[in-house]
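Here we show just some of the chains, and they stay where they sit in the whole.
Labels A, B and C are assigned to the chains in the order they are written; within every chain, residues are numbered from 1.
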Amino acid sequence: MANKPDPHLMADMTWPEFDARVKAGAVAFIPTGALEQHGPHLPLGVDHLLPTAIALDIARQVEGMVAPAIPYGYKSYTRSAGGPFFPGSTGLDGATLTAVLRDVIREFVRHGIRRICVLDGNYENLWFLNEGIDLAMRELGETGLKVMCLQHWSFLTPETLARLFPDGYPGIELEHAAVIETSMMMHYYPHLVRTDRIPDNPSVAAPPYDMWPPHRHWVPESGALVSAAAATVEKGRIIAEQYRRDIAAAVRHEFLSAADGVATA
Amino acid sequence: MANKPDPHLMADMTWPEFDARVKAGAVAFIPTGALEQHGPHLPLGVDHLLPTAIALDIARQVEGMVAPAIPYGYKSYTRSAGGPFFPGSTGLDGATLTAVLRDVIREFVRHGIRRICVLDGNYENLWFLNEGIDLAMRELGETGLKVMCLQHWSFLTPETLARLFPDGYPGIELEHAAVIETSMMMHYYPHLVRTDRIPDNPSVAAPPYDMWPPHRHWVPESGALVSAAAATVEKGRIIAEQYRRDIAAAVRHEFLSAADGVATA
Amino acid sequence: MANKPDPHLMADMTWPEFDARVKAGAVAFIPTGALEQHGPHLPLGVDHLLPTAIALDIARQVEGMVAPAIPYGYKSYTRSAGGPFFPGSTGLDGATLTAVLRDVIREFVRHGIRRICVLDGNYENLWFLNEGIDLAMRELGETGLKVMCLQHWSFLTPETLARLFPDGYPGIELEHAAVIETSMMMHYYPHLVRTDRIPDNPSVAAPPYDMWPPHRHWVPESGALVSAAAATVEKGRIIAEQYRRDIAAAVRHEFLSAADGVATA
């Protein structure tokens, strides 16, 4: 446990500290994720733990602040996260996730925040988050609010992917509990990686459609859609560095550039 | 940061570990709280930080497991939490909070959980949590599910209150960011208490009704409804001990007694 | 049945009469209640009958007008109203009650009303009423609308409680179909009290939490949580007088004082 309040975590701030950040025009980061199976070697919290860590990294670059993560996300789909069969995969209805984000944005705007970055770590969340942002924008009308929404892996460049996957990138849909997430957990939360249980199963070959009820046989026993054996803490560091640099740059570009009318941090 | 996974935190578990707990009949604790002003001396996260700590204490007594806290709660009301004026007080709509809890319960039941304890730390949450539980029960039909819902301060006995408040207990509605919560934060999260800023303002005297728009003048400048000056880490320890003993006893009584058909832990 | 229209009941007014009241700045009272068991001696309608009578009393003091009561309310909880087991206890979903009040307020504002007092008689209703008011305020934006919300028993002073309960007040949560409500019914609706069936069972001792499914054994057979044997018509008169004086004073203070910019009635 830390020995003093983290100056970039909202939950640690007193209200006068929060207010000072808001008045300084700080970007508010909202990490979103899930409670969801991540193979036999990673914990259920990966999808909200990683965005929280990434957001904190970036908030420190831009003097932003990180809201409490929304720890429950949309339902696990079979082709992208192994499906609902897996114990622990806990999915909100889409409308619920949308409502939570809409409400939090509405309140942040009421407090004076005008720059929000939703940083997601659960593939299936994206469109329900988009909708939450859109509903908040429509309801709030003209406030000057600007919202950025991103899934962290979208910032991985071809060059980085080539370093992470010397044998070829299988695509983000299969990258569940695999090399990217395992490496990042090794970097940010090493104590939560069960290195003795990293799966090395072959990739699944899912068809180009979904089925209800979902097919259990489309998913490997382990819950990892491809092998995670090639994960390393060094790869985690490479990813974290790219995010720290490139997501921060995007945040500065959209929120803190001259065009935005506010001096950069 | 811990150096190994906490065996009682869901977010730290792998799915096989989670599954083993479920199959053993473990009680699942869902901490619920808020992001809300707590005076100049306590952080915005008090209402979800405390239930998380309490739940973990109890889970260790009964071999239960603690789900990720629902960190955003219902709106801050003026007479009980200072009102929406305060920077950082971030309120969900009632229907949103209800939906989150209903969805999480539905999913936990799908995974085989049949004993759930909702442990709340935000006074205004209660009825929207009750409704979430009720809607889940109705939707799920006959499953054997049992849900307990409590706000931790309800377990403070007259004897304990007499020890905490030698000069008389002002009542829970005014106990916001005051002696109870400050003492508990000193016990569980000492690094988050700004001891040099503990307010000592006189109590407010709110009338027996609410007004919309809310009256700012009903609330002291600090956001603390009564003085927190009498808070001590020792009082925090007393409270924590009572919870550990009495909430655990209630959990055992309702979920793990012979009448429940399951051996106690 | 009355032999002429009551000039303070909305349902009795023609539209030109209603319009004249609105243009005079009248306070609109909305009684809210429930259809719910009230022991073997009181009718199911107690919780909407009492607020209607109280509101009419006060409307006559302040030249206000009383809207039709919302006769169905939120679900009966075991510890405060005996629970859903009892025949006749008819609970709306929280979102339904919230929507009804939001809609009625929206419409009253459209007609020009700017002072509304929600006068509740069903303990479990409160937070869903609060939410209905809050949603209406947010949707309506800047209109000058002011809303007061109260549960009548909150206006009972310690002095009055000492007169009503010479042996000590058991607290409002147990005061269901007991001394307060029975006395008030004796005062306002004597023909509806079955005086030969007033229960005298000992109090329940409910634990500090709720359970789902609810425990039937937490509630006495009669549905009265404590004895109502000490109820008298004189106590009803005392309560009614206090409400007539103190609620009317609060209404004048918030709505009709000089600060409000409108002459008192």
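Simple rule for what comes next: a residue touches a chain if its C-beta (ideal position, glycine included) is under 8 Å from a C-beta of that chain, and two chains touch if they have at least 3 such contacts.
None of these values were measured; they are calculated from a predicted model.
Here 3 of the identical protein chains are placed; the entire complex in the file holds 6 of them.
Keep this in mind: only the chains that are shown with their structure count from here on.
Put simply, the chain closest to the centre of the protein, by Cα centroids, is B.
The mean-CA centres of chain B and chain C are about 30 angstrom from one another, to the nearest whole unit.
Chain A and chain C, compared by their mean Cα positions, are separated by 48 Å. Note for the complex: chain A touches chain B at residues 1-5, 10-16, 18-19, 22, 35, 37-45, 48-49, 67-72, 84, 86-93, 95-96, 99-100, 103-104, 107-108, 110-112, 189, 191-192, 194, 197, 223. Every residue of chain B that touches chain C in the complex is listed here, in rising order: 74-75, 77, 93-95, 98, 124, 126-128, 130-131, 133-135, 137, 145-150, 154-155, 207-213, 250, 254.
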